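A single protein chain has been omitted from the complex, and every remaining protein chain is retained in its original position.
Up next is chain A:
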Amino acid sequence: MRKLMTVAALGGLVAASALAGCGDGGGGSGDSLTLGFSQVGAESGWRTANTKSIQESAKQAGIDLKFSDAQGKQENQIKAIRSFITQRVDVIAFSPVVESGWETVLKEAKDADIPVILTDRAIDSPDKSLYKTFIGSDFVLEGKKAGEWLVKEYEGQDDPVNIAELQGTPGAAPANDRKAGFADVIKAEPKFKVIASQTGDFTRTGGKQVMETFLKAHPDIDVLYAHNDDMGLGAIEAIEAAGKKPGTDIKIITVDAVHDGMQALADGKINYIVECSPLLGPQLMDLAKKVNAGEEVPQRVLTEETTFTQDQAQEALPDRKY
């Protein structure tokens, strides 16, 4: 048994090193631009769509993409970036697994004169020269868009509007920023009152359980604002179980626009979704070309994102990629 396990472990090691060796011998010496990209992992539908967008747009733009999946681990990502440096790619892009601990490896990239682009998530470093630009969503803006729709929806009414909020994981940037942006917009009008706000941990079960309790403690909820689609979908089940109609009795605003959320929006169970788009591939390729050519790019680039009403969702749903 022990022998068998040793053999299996060795086999795994050999396979891993063979995989790590893949893609060697490329290099950025040819005419086409070489982009090394290190992805976080494949933890959600959102992430998978993000990967697909980057791979497809690289092909379209004629960019030679070296793709590496970090499986949610920073050490894998650091290894991938080091291997991109040894392979002398033209541009490195990555979506950081965590915020801190990047100085050393990014310094190595800088010394090797390879520009770095951050996608989707920021890093926590005082040295802004370590990367050229950061492309991703603005979570505060997403919260503001949600608030603006609400203000417009209740324009001209003076009755108080009771809002319940399902927050994301405490401390996560999307949760903090989506809450702040939303609060910033609705505070202008005193009729909007957030009467209950709790975390649903970005999960469906969390959204459902918290909403069940909200409904019993506050029977007069008019609007639900959920920081992502999944919590909103869980809350819809709780609202239906309480004998109320989601989308009519309680208006629902969510953020993300993943497929299930869009379906619920098209079905009239959600009223408004603010998109947090994973499809930043084309913009990323554009930026990669620019930094490679030595052109100036802004430090912060926003993903092109939109919002969806119920009618727009019905239209957009057949072509949705995720």
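Quick note on the criterion: a contact is a pair of C-beta atoms (placed from the backbone, for glycine too) under 8 Å apart; a residue touches a chain by one contact, two chains touch by 3 or more; residues count from 1.
The criterion applied here is as follows: contacts and distances are computed from a predicted model.
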Query - Identity of the absent chain, which is to be given by its UniProt protein name, from "Sugar ABC transporter permease", "NADH ubiquinone oxidoreductase", "Multisubunit potassium/proton antiporter, PhaF subunit" or "TonB-dependent receptor" - result: "Sugar ABC transporter permease"
Requested in this report: Taking the full complex into account, find the residue in A:196, A:270 or A:301 that is in contact with the omitted chain.
Outcome: A:196
Query raised in the report: Any idea which of A:108, A:189 or A:237 touches the chain not displayed?
Result: A:237
Requested in this report: Among A:32, A:60, A:86 or A:213, single out the residue that touches the unshown chain.
Outcome: A:213
Query raised in the report: Which residue, A:167, A:254 or A:292, contacts the hidden chain when the whole complex is considered?
Result: A:167
Query raised in the report: In the whole complex, what residues of chain A lie against the chain that is missing from view?
Result: 41-45, 48, 167, 170, 196-199, 201, 203-206, 208-210, 212-214, 216-217, 219, 230, 233-234, 237, 241-243, 260
